[in-house]
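What follows is one structure encoded as structure tokens, with my remarks underneath.
Every protein chain but one is kept in place in this view of the complex.
After this line comes chain A, so read on.
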Amino acid sequence: MTLKVENIKVAYGMIEALHGVSFAVADKSVVGLIGSNGAGKTTALKAISGLLPLSGGRITLDGRDINGLAPEAIVKLGIVHVPEGRRIFPRMTVRENLDLGAFTRHRDATVERDLGWVYELFPVLKEREEQLAGTLSGGQQQMLAMGRALMSKPRLLMLDEPSMGLSPIMQDKIFDLAREINASGTTLLLVEQNARAALELATHAYVLDTGAIALDGKGSELAHDERVRKAYLGEE
């Protein structure tokens, strides 16, 4: 599984938000995408998952063009996007949310087994199986959003700001879980404003600045980069 994003441009109406962005996600790796608010991180993820059309460039999965495919086709190819702000279905139960995650796999007998695995990863979801998702806490909703995405058995999981709005303890927990998911063989594309944690986890990271890639390198290298430390890690 290799995802390549090549020189993509995305516009909202007349306003271009990405001006030719390229990056690659290697199999089994964790790739970080960091940048300040409004840099275009979410836009990039939406372009990959088929929610936004490209106005230039291409996106390939294992060498095959995927731009122009409908979102459901992209999910079937094994790329799933956990959107910013969780976006769970609030008036459905936890279990119904998870079942919808497996929507594309309705004839797959291994869904039950994967549900067991998700419950193992997030025991709290099992406890609250019959509860309406809208009544969960922020951290639990994030877990549900991740669990729901995992139910589609993705090869590439894209997380958009999973730690946003969570307590520091809960943030650590979410990053630990992300690590565990990666260890089980799922490739991760991690978008974060919490650059420190993202760089710690990432094998490779890209810095996005107003719609273009400004820097890239190994996660550990970027964490020590002068410019990154100043701009994104809040250090002097």
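As a convention for this text, a residue touches a chain if its C-beta (ideal position, glycine included) is under 8 Å from a C-beta of that chain, and two chains touch if they have at least 3 such contacts; residues count from 1.
The criterion applied here is as follows: contacts and distances are computed from a predicted model.
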Going by UniProt, what is the name of the one chain that was not included in the view, given "2-succinyl-6-hydroxy-2, 4-cyclohexadiene-1-carboxylate synthase", "ABC transporter permease", "Dihydroorotate dehydrogenase" or "Aspartyl/glutamyl-tRNA(Asn/Gln) amidotransferase subunit C"? "ABC transporter permease"
Selected from A:49, A:142, A:171 or A:186 as touching the chain missing from the view: A:49
Hey, which of A:101, A:139, A:162 or A:219 is the one touching the hidden chain? A:101
Those residues of chain A that touch the unshown chain are 12-15, 17, 38, 49-52, 70-72, 75-76, 80-83, 85, 87-92, 96, 99-101, 103-104, 106, 148-149, 152
